Structure formats: C-alpha cells, structure tokens
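Below you will find the structure I want to go over with you.
Note that one protein chain is taken out, while the other chains of the complex remain in position.
Let's turn to chain A:
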C-alpha cells in the first residue's frame, strides 16, 4: 500500500474543515483523478500527501512513513520520493531549464556526472532537450509545465502529485501533458492528479475519487468526471 488514509480530518486554524474523516487506499502504480467542486478539499488532500500540511486527526501513511508523526528533520527525505506538479509550474525564473531540473538532483547530493546524464535524459523524455539552456520566460506554458514535470520525475519518485497541471493550458497542450503523465505512470510511478478537466477524465477512464465538502462522495475504478462544466 502506497498511500493510506484512515479517518483523516483536517481543520485549519481559521476553523475551516477541509477534510472530514476521509479514508482511502491508493496502490502502487495507480492513476487517480481527484475531482470535485473548488474548495471541496482536493488541494488539502494532496498537500497532506507531500507533507505540506499535517492531518488534524487520523492516520496517514505515505511510502511507509507516518506523515502525522514525522519529525521535521525527516520531511525532506519523504519529499524526495514524491514529485509535485502545480498549475502555475513553480519554476525558478532565474535558472535555465537544465538548472531547474538538475537542482532537484543536487538537493539529494547526486554525483555531478550522474546529474548531467539523468537531467538530459528526462529533458529528452519531456521533449525539451534542445531548450535546456533557455530561461522559463522564453518558453510557452506547455513547455514550462514539461520542465516542471521533468523536475518532478528526475529523482524517480514513487508518487507524482499533480494539482491541476493542465489548468493554465489550452486543450491541445493539455493532451500533450496527459500523454506524458500516462507515460510516466506506465514506467511505474503512482499518479494522483486533481483536475477540473471533464474531457480528460472522461476520455482516459482511470480511477476517479470525488471529494465534496471534505468527504469522499464517489470512488470508482473506471470513473467519469460526473459534474457539469
């Protein structure tokens, strides 16, 4: 079992109940869509996985780590096994494409030669090898998201958490990103992706977890988006 939530509650300091007793299991190599209205708790769900937030109540284990009881010192090591992708890419604007990706490997103190080899390999995989010396501002939105994906997968994480990765992209570019994520899933990574994109969810037919008001409303193996857009 890769991710296991047992009766997870998350209450923010302002009193908002983001999650109200969520229990779910996600296995190795699954591809999961997280759907639901804005503010239903999708982002909190994902933040708990990469330990940006801690559960207020309940048991959460990711890769065998007990997230709720994790010592701050250990957080970086949990995150090295999780790749995170955002709607707004979150690249460092002053670093080149190569540096943005290599950076994630420098952090784990990989040997320099390996960093070079592996970084070029993933840039090749996302189709941006030829733009390795460009700055993020010189790339299109789709290309920037590809760099962010390259950074997320460069350390071979077991889980990829993607929070609306196609939210800022046009449909055609979005499909390019989805094909890439499917490829990464095919190579062995578990993918948890929050999305509002009905077309993508309904076409790809993967597991769908719907969150409404902090509860799991639906959990289907080959689900559909299920909301009007």
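Everything that follows uses one rule, which is that a contact is a pair of C-beta atoms (placed from the backbone, for glycine too) under 8 Å apart; a residue touches a chain by one contact, two chains touch by 3 or more; residues count from 1.
Throughout what follows, contacts and distances are computed from a predicted model.
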_Can you match the unshown chain of the complex to its UniProt protein name from these: "Glutamyl-tRNA(Gln) amidotransferase subunit A", "Molybdenum transport system permease", "histidine kinase" or "Cell division protein FtsX"?_
"Cell division protein FtsX"
*Who touches the missing chain here, A:28, A:69, A:94 or A:117?*
A:94
*Of the residues listed, A:22, A:35 or A:104, which one is in contact with the missing chain?*
A:104
*May I ask you to list the residues on chain A that touch the chain which is not drawn?*
50, 52, 72, 75-80, 84, 90-92, 94-95, 103-104, 106-109, 111-112, 151, 155
